[in-house]
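A single protein chain has been omitted from the complex, and every remaining protein chain is retained in its original position.
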Amino acid sequence: MAILKTDAITMKFGGLTAVNEFNLNVEQGEIVAVIGPNGAGKTTAFNMITGVYRPTEGHIYFDDKKITGLKPHTITKYGMARTFQNIRLFKELSVLENVVIANHLHLKTNLIQAILGNTYPDILDVLWMPKYKREEKKILEKSHMLLEKVGLIDLKDEKANSLPYGLQRKLEIARALATNPRLLLLDEPAAGMNPKETNDLTNFIRQIRDDFNLTILLIEHHMQVVMDISDRIYVLDYGINIAEGNPYEIQNNDRVIQAYLGVAEDA
Amino acid sequence: MSFELFLQYLTNGISLGSLYALIAIGYTMVYGILKLINFAHGEIFMMSLYFGFYGVSVFSMPWYISFIVAIGMTALLGMMVERAAYKPLRESPRITIMVSAIGVSFFLQNLAIVLFGGRPKAFPNVRLLTEVMQIGSVSFQRLTMIIPIVTVVLLFALLYLVNNTKTGMAMRAVSKDHETARLMGVDVNRTITITFGIGSILAAIGGIMWGAKFPQIAPFMGVMPGLKCFIAAVVGGIGNITGAIIGGFILGIGEIMLIAFLPNLTGYRDAFAFILLIAILLFRPTGIMGEKISEKV
Partner (left out) sequence: MKIRNTILTLVSIALLAAFIWYADSNFDSYKIRILNLCAIYTILALSMNLINGFTGLLSLGHAGFMAVGAYTTALLTMSETAKQQNFFLKPIVAPLATITLPFLPALLIGGVLSAFVAFLIGAPTLRLRGDYLAIATLGFSEIIRIVFTNTQNITNGPLGLKSIPNNTNLWWTFGLALVTLILIKSLIDSSYGKALKAIREDEVAAESMGINLFQHKLIAFIIGAFFAAIGGGLLGSLIGAINPIMFRFILTFNVLLIVVMGGMGSITGSVISAFAVTAGLEYLRVLDESINLGFVTIKGIPGLRMVVFAGLLMVVVIFFKNGLMGTKEFSWDKLINFFTSKKRFKKKEVGQ
């Protein structure tokens, strides 16, 4: 079953068409990559899918449900999470807090219960625990588990922006996972990583796909990663989908080679 | 309402609108270049009136000399404020710079009380400006005609400066992107200082004409015109000089017409500007002349 399907989505900024009638189809459990030269419209496509932009034309279906024009927070609630090309962590907050916050959308206690629950003195917890505190405990346990998974547990009290670049990317993924997604969108996860880190990343992505039963859609410039990891690849050039297929087909597609050589991209 | 009376109100509205427009330009230019609501602009306007007052009343200078000196001093004050209170905060979060701006405004108000006393003073009467003229059955002060003319002349001068001179080019560059402008060899700090100077000169010219029209000056008089002129700048599209002029006219004429046609609502005169502001923010947040800016994600 297609978990994500776009029906000819188009995005125009003034006179510029950033993405033109893009049809995307992602099946449950797949790893699909969107590649293309800089400025090809990949991130714009991501922004449309996640609700940051409203497509000028076309529709997006998530689990056969139309999500076009919905707000990003609603779409996240449906089970889609993302990372950002230029890392957007909550910089001044701790690593743990970053992950805890991503659990907020599934919180069952309401505002009053949360405030009163927090006012309830800790020493009386042994006698009776308010609903909010029980839920918070569960969230903390889950957050610790996620941080352990991505190997950041020892750094949980550090400020997010004090982490090295590669770890910030991992934290962003952990944060996205905390929202309980079924579909994870990764925007250039290998950007700025060295060859060793890149290699680890490939394994890491496969690992989380299996552990969390995910479907993954990613944008990536690093061709080795893309060819290694993807089941299928879409190629965008100037907003137009010029090719689609498995890594082997894409590597031997004349139009793709032309598009890449034309802009001297060292991929 | 008779047609004559309507014309009377309209001329009043136009001249009030012109004054708003002159002050609004200062807001719009500073916002364009620093993305800062210069809350102290209203106080700079207020100070210009005191400078003009002291020149004539205390140092007994002829009014034209006194006013020129006042304009010069106001420009200096504007540039000093920028150097002292905004320049050290270039890299700080927006809220810090805004608090600093409010702080300057607060500081200047109280400084005015200390230096000039809290009681209102009478602005010198310049016969040449305030003489009453008669066209048909409509009578008005000469000032009412002079103000819009001065405003339009200054607008064209400013547009020429911004669009056709090197300084203007530097201003436009800095308003787009400080870093890139710096790399292109633009002296960013100097350009910002000049912008404050120009904004202050216009506020001073507006201030002196304001004083001639409403001849009472007090330390807190800059607050309300300051807020209204900022609103005028937002209504016109902040960052856009022509927009500030349009916003000023809409506000001035609208305010006078509100009193003219709905005299019951005279008490709500000051609320008109704020209601207009909120309406604009809700339906066209970028103002009449503004362009849509979307954040890159």
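In order of appearance the chains are A and B, and numbering begins at 1 in each one.
Keep this in mind: a residue touches a chain if its C-beta (ideal position, glycine included) is under 8 Å from a C-beta of that chain, and two chains touch if they have at least 3 such contacts.
Being a predicted model, the structure only gives us computed values, none of them experimental.
In the full complex, the chain left out of view touches A, B. Residue B:99 is the one among B:99, B:138 or B:257 that touches the chain missing from this view. Contact with the undisplayed chain is limited, among A:6, A:76 or A:215, to A:76.
Annotation: of A:39, A:117, A:166 or A:247, A:117 touches the absent chain (contact as defined above). In the full complex, chain A touches the omitted chain through residues 50, 52, 71-73, 76-77, 81-82, 84, 88-93, 97, 100-107, 109, 111, 114-119, 121-123, 132, 136, 139, 175-176, 178-179. Residue-level contact of chain B with the missing chain is found at 31, 35, 37, 84-85, 88-89, 92, 94-96, 98-100, 102-104, 106-107, 109-111, 113-114, 118, 223, 227, 230-231, 234, 267-268, 270-271, 273-275, 277-278, 281-282, 285, 295, 297.
Operating definition for what follows: only the chains that are shown with their structure count from here on.
The mean-CA centres of chain A and chain B are about 48 angstrom from one another, to the nearest whole unit.
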